[in-house]
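The structure's right below; bear with me while I get my questions together.
All protein chains of the complex are present and in place, except for one that has been dropped.
Then we have subunit A:
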Amino acid sequence: MKLIIDETRCKGCNLCTLVCPYSIFQEGTTPNRRGVVVPVLDRPERCTNCRLQKLYGRVLCGVCQMICPDQAIRWVDEKPYEPQKVVIEY
């Protein structure tokens, strides 16, 4: 699974940067065409949900999606599936 921010919905409030345990969401620096500074994703493949959603058949963690007031965060299928080497920090 791949984590994405829907740029047509994100209003740049940065609440997602506050809650991710892996700090995957980082405050952005450049405004997009709509003038919104959308957060940037730092190595999103580290997200628990990206790695394990398929295995467990449900959303894991998911707090970024829940807190996003603008329904801008979701996961999409990656095709073809590419195994990723992931280093997890504790």
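Everything that follows uses one rule, which is that contacts are C-beta pairs under 8 Å (C-beta built on N, C-alpha and C of every residue); 3 or more make two chains touch, one makes a residue touch a chain; residues count from 1.
One rule holds in what follows: contacts and distances are computed from a predicted model.
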- One chain isn't displayed here; going by UniProt, is it "NADH-quinone oxidoreductase subunit K", "Monovalent cation/H+ antiporter subunit D family protein", "Sulfhydrogenase 1 subunit alpha" or "2-oxoglutarate synthase"? "2-oxoglutarate synthase"
- In the full complex, which of A:Gln26, A:Thr48 or A:Gln65 touches the chain missing from this view? A:Gln65
- Residues belonging to subunit A that touch the chain removed from view: 8-9, 11-15, 17-19, 53, 57-59, 62-63, 65-72, 74-75
